[in-house]
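Take a look at this one; I'll ask things after.
Excluded from the complex is one protein chain; the other protein chains are retained at their positions.
And then chain A:
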Amino acid sequence: MQTAALRAFCHWPQSNSTAMIRQCLKCRALTLQQSSRAYGVIPPPRDSEEKEMVHRMLRVDHAGEYGANRIYAGQMAVLGRSKTGPFIQEMWDQEKKHLEKFNEILAENRVRPTALLPFWNIAGFALGASSALLGKEGAMACTVAVEESITEHYNSQIRTLMEKDPERYTELLQVIKEFRDDEMEHHDTGLAHDAENVPGYWLLKNAIQLGCKAAIYVSQRI
């Protein structure tokens, strides 16, 4: 389905022939590759501003997935053997896949990872573990808060890319949309497992979301 959509883009009548040739080559390249390959996800940047913008987006996305990974690791460390363990494990596995994909994209495009990774390592694990110590509802509330932040963040990135040039960033948009949908699913899973029953839900949720916003802001720049 992905390849058919891409072929449709290939035959889209475009006034700019260079973009069409590039798209067609990318289509051919993508259909020949495995779907897990990151080849061709980012178009070669036209100038340094675009490169800066795309690299910034990838850097913060990579940091976000890395942090989410560590949060779930923290939650599993506490609740791994309880009955919510399997649900958290499932969400964690999906985050691992996301992180793998971003690792590929970063390596492919020579993007510098954020220098704060060790900090997100510790902070994420601490957040996951401490929210899980509040019980299953606490862990779910943390999940809800974090996934909501990440979803909002991905949505704003999608908006930015769509505003700039949806055809140029087709593959990247696809990746971000797919990940955004996964995160929304996690958010709904969290709500379904009594996230709102934790005492101080509103406070906890907003505190975590504030932290996420700060993390996103900082990771874009450092």
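Just so we're on the same page, contacts are C-beta pairs under 8 Å (C-beta built on N, C-alpha and C of every residue); 3 or more make two chains touch, one makes a residue touch a chain; residues count from 1.
Keep this in mind: contacts and distances are computed from a predicted model.
S.K.: Which of the following names does UniProt give to the chain that is not shown: "Hemoglobin embryonic subunit alpha-like", "Proton-coupled zinc antiporter SLC30A5", "HBAD protein" or "Ubiquinone biosynthesis protein"?
M.R.: "Ubiquinone biosynthesis protein"
S.K.: Out of A:117, A:191 or A:218, which is the one that touches the chain we can't see?
M.R.: If we include the chain that is not displayed, A:117 is the one touching it.
S.K.: Return the single residue from A:107, A:162 or A:207 that touches the missing chain.
M.R.: A:107
S.K.: Mind listing the chain A residues that contact the chain we can't see here?
M.R.: Residues 17-18, 21-22, 25, 28-29, 32-33, 37-40, 44, 46-48, 62, 102-104, 106-110, 112-113, 115, 117-118 of chain A touch the chain that is not shown.
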